[in-house]
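Structure incoming, see below.
Just one protein chain is left out here, and the rest sit where they should.
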Amino acid sequence: MQSGASRDPEGALDTFPKWLRHHAQVRGARPAIRLKDRGIWRTWNWTDTHESVRALAHALRTLSIGVGDKVAIVGANRPALYWGITAAQWLRAVPVPVYADAVADEMAYVIENADVKIALVQDQEQVDKILSIAARLPQLTHILYDEERGLRTYDHSRLHFIAEVMAKSRAALAAPAMARELDDAIDDGRADDPSIMLYTSGTTGRSKGVVLSAGRSVAAARDTVEFDKLTDQDEQLAYLPLAWVGDHYLNYAQMFVAGGCMACPESADTVQQDLREIGPTFYFAPPRVFESLLTRVMIRMEDAGALKRAIFHHFLGLARRWGEKIMDGKRVPLHARLHYALGALLVYAPLKNVLGFSRIRTAYTAGEAIGQDLFSFYRSLGLNLKQLYGQTEAFLYVTCQADGAVRADTVGPAAPNVSLRLAPDGEVQFKSPGQFVEYYKDPAKTAEALTDDGFVKTGDAGIFDEDGQLKILDRAKDVGRLRDGTLFAPKYIENKLKFFPNIKEAVAYGDSRDFVTVMLNIELASVGNWAERNGIAYASYQEIAAHPRVYALIAEHVREVNRALAREAQMAGAQIRRFLILPKELEADDGELTRTQKVRRGFIAERYATLCAGLYDGSSAADIATEVTYEDGRKGVLAARVRIEDVDVDLPVSHEILRERAA
Amino acid sequence: MSFVYSIFVDPFVQMIGAPDLLVQTLWEGLVGGVLYALIALGFVLIFKASGVFNFAQGIMMVFAALTLVGLHEKGVPAFLALALTILVMFALALAVERVILRPLVNQPDIILFMATFGLTYVLIGLGELVFGGNPKNMITSELLLPSGSLDFKTLGGLVSLQKIDIAAAIIASLMVAVLALFFQKTRIGRALRAVADDHQAALSVGISLDQIWVIVWFTAGLVALATGIMWGARSNVSFALEIIALKALPVLILGGLTSVPGAIVGGLIIGIGEKLGEFYWGPLVGGGIESWLAYFIALAVLLFRPQGLFGEKIIERI
Partner (left out) sequence: MSVAAVEPATAAGETLLKVENVSLSFGGVRAIRDVSFDIRRGEIRAIIGPNGAGKTSMLNVINGFYHPQAGRITYKGATRRRMRPHQAAAQGVARTFQNVALFKGMTTLDNILTGRTLRMHKSFFWQLWRYGPALNEEIEHRKYCEEIIDFLEIERIRKEPVGRLPYGLQKRVELGRALAMQPDLLLLDEPMAGMNLEEKEDMSRFILDVNAEFGTTIALIEHDIGVVMDLSDRIVVLDYGNKIADGKPDEVRSDQKVIDAYLGVVH
């Protein structure tokens, strides 16, 4: 058992294809990639992977892919698509992963903007999407697909089945001269070759292609592989979107450097079961995933018998008290340790097993603020959950927490070899090993993103804690002020609301207004369960969202947030005065969320303008009629009358009073 | 005060005072329980697959035992008689499917229940007509079943295990294991479960209900035969055994009508419970509580879990 990173004295392993060849030689029989297919896990070791990538690289070259050409990768996490990434890199071409759930229009933009020559896609759905926009993409020559279903009858003049072209390549590569030439091509790869282009979703405007170089990508991955001590024994479930920096870094780059294994889930729906079966050692999930898992556990416990429930809650209480201290190696009395060990036997281990967390050594969360309770819940069970802060422009890591120095409200100190600073206006700026080269074909935007001395501007406002850990407040440009000058950090308020399991999404308004208002989405799973227990019948999201008792339930949550805000000197004036529950769930397909599920406040305000007006004109209801997009791209109209409710605000509580109360 | 003492303290003092007697009582309860479980299993099989509450299950047991012994009395060698009895049970299954189930398909459950009443009297009549009404002795040794007892000097006394009881426990356990495997792991087992769930759907995938019914009734017949041999060896073979067969009723209530594990656990609880009750608490009321204690236990369970210990929870959604 050893880290692949230690085995590179000359520093010659500066591209991913070189790592691939290295692993095939050093640990050829170790598993490299798995896929659950037709109910069975299939495994390719590093030798198989090397051979497959080689065949695919030859196929791409036959389709005249060469240095600098762009290859789009569209679909879910499948071995063939990952191979496509490495195969393109082998030829010094540039892979461009595209979000698989992007609608045709968004996809057309990326494919066109990136000058994509060949698209490697998963299935008929993606083929159809690309065919529907093919007329606008003259530079696109071929489409290769991984799953044959439904495509057999299509015209195959420019459409190819990956398995078929790979088989042809294998036959061709039987000729030694051909094979040698291809193998030698790996050594042509240079550290400053563009290694990948990742399109950032961006909360505003069109997305930009972030160009990352091979050498920098590898360097960044080496640092964190060492930081978290990843080896070829490590395994993880590759379930994050291919086009997101998180997948390319955590699954692809880190595993390529460490020589570990990534497992591709059977489908997006089976991730939870696949996680259990694989039992990964490294895991990343955004806070919302941890949250929905917790919600599901709690709902299931509600249905359990009284005895089980009592045992469960007893030991959760115990874990809350001692679990994190034990994990952080602090002093804990013996009786507590023994009691905790019993809890591990009876509750924590089985629970972690159900969640697929049994073997995890390192888990990260990032992307959004995570609630203290939620964060502590997992840590107290003995899950080494940490936070990181990252950006596509950094090739992920900017800051990350070290084992034993973990807190919920911070994101950690600078990651290894990262320089970090705060601009005078509070903006976080960094220089990192994996730092991006440029935005593709956009020198103006590139220049805009960098300071004169070469630091990257994150656009996030933050502060340092006394121990040097970074705390992120909000997007710098989103921090505004109410008319009376009170500081208004919308995300800060939204996050406080979203920590309630019943609230799925919140959008806060208040900049240049007299007071703060919010639009909410309820979490159907937990509110539905609550409704069932309380005998409230409903047929749709829209119906339950409008129910007066649901409004009462949510109003209580809003009041609680107000009470919390009242205790913070800077925020007390930004309490929520009015709120409403939206009649539909916010969707990325409707442009209301970004592809990474962040709310697009401005867009939502425009789209629900009548509701927004209602929030501020004092009326008790407002009407809305808006167009919605169904999953298949068809459109429909949603019309509803939405209730608007007033909420009490708390008097600001000064810190002196708080202290007196505590005493 | 002394009454309370004699209920809540004295029996336990006795148990601890004479552990050999306790073990002996537990053992006898266990063997009885295993046999109750087997009878209940026959009920559950038929109830699950055809939705029929087979009142005749107890009589099937007696009928099977009687046929076996009767054939032997008429000069048929023991194992040939056993084989013939199995054939008779198969014929019975065929007849039941043809004469009762097929014509009455889609009738209300109560009609089918009444039909099994009829079956009960037909079997009694037939048995007495052919083999006579006198109690008979089970052909234990002829079937190479052991007799005598194993005595252990232990726990400061003597624990005596009848060899036939040991054989009964082993055979019953084997039977349960084979049935469980059969249900869970084979195509026929899957088909049986399918039929138990939804007749129409089972038909639509090509499962033949007639075949399944025959298989189920035949299986129940085999279980009845095994139970009959064991009970017969413990006492004798006569229609009085039917009273014992009715003990399956509280077992079913306890375990739930549709649960195989329920039948087993229910059988054991009733078997052990009534022996303990009879031996330690029986004298308080002048003995003889064994005959009704089982029903009492079952009713108590019914109060708290109407679906039985293992039964499916039936929630009516409004």
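Lettered A and B in written order, each chain numbered from 1.
Everything that follows uses one rule, which is that contacts are C-beta pairs under 8 Å (C-beta built on N, C-alpha and C of every residue); 3 or more make two chains touch, one makes a residue touch a chain.
None of these values were measured; they are calculated from a predicted model.
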item: Among the chains presented, those that the missing one touches; value: A, B
item: Hidden-chain contact residue, picked from the options A:Leu140, A:Ala414, A:Val428 or A:Ala622; value: A:Leu140
item: From B:Gly148, B:Gly206 or B:Gly286, residue that would touch the chain that is not displayed; value: B:Gly206
item: Contacts of chain A with the absent chain, listed as residue ranges; value: 36-40, 128, 131, 134-135, 137-138, 140-141, 143, 149-150, 153-155, 157-159, 266-267, 269-270, 273, 630-632, 636
item: Residues of chain B in contact with the chain not shown; value: 181-182, 185-188, 190-191, 193-194, 196-198, 200-209, 312
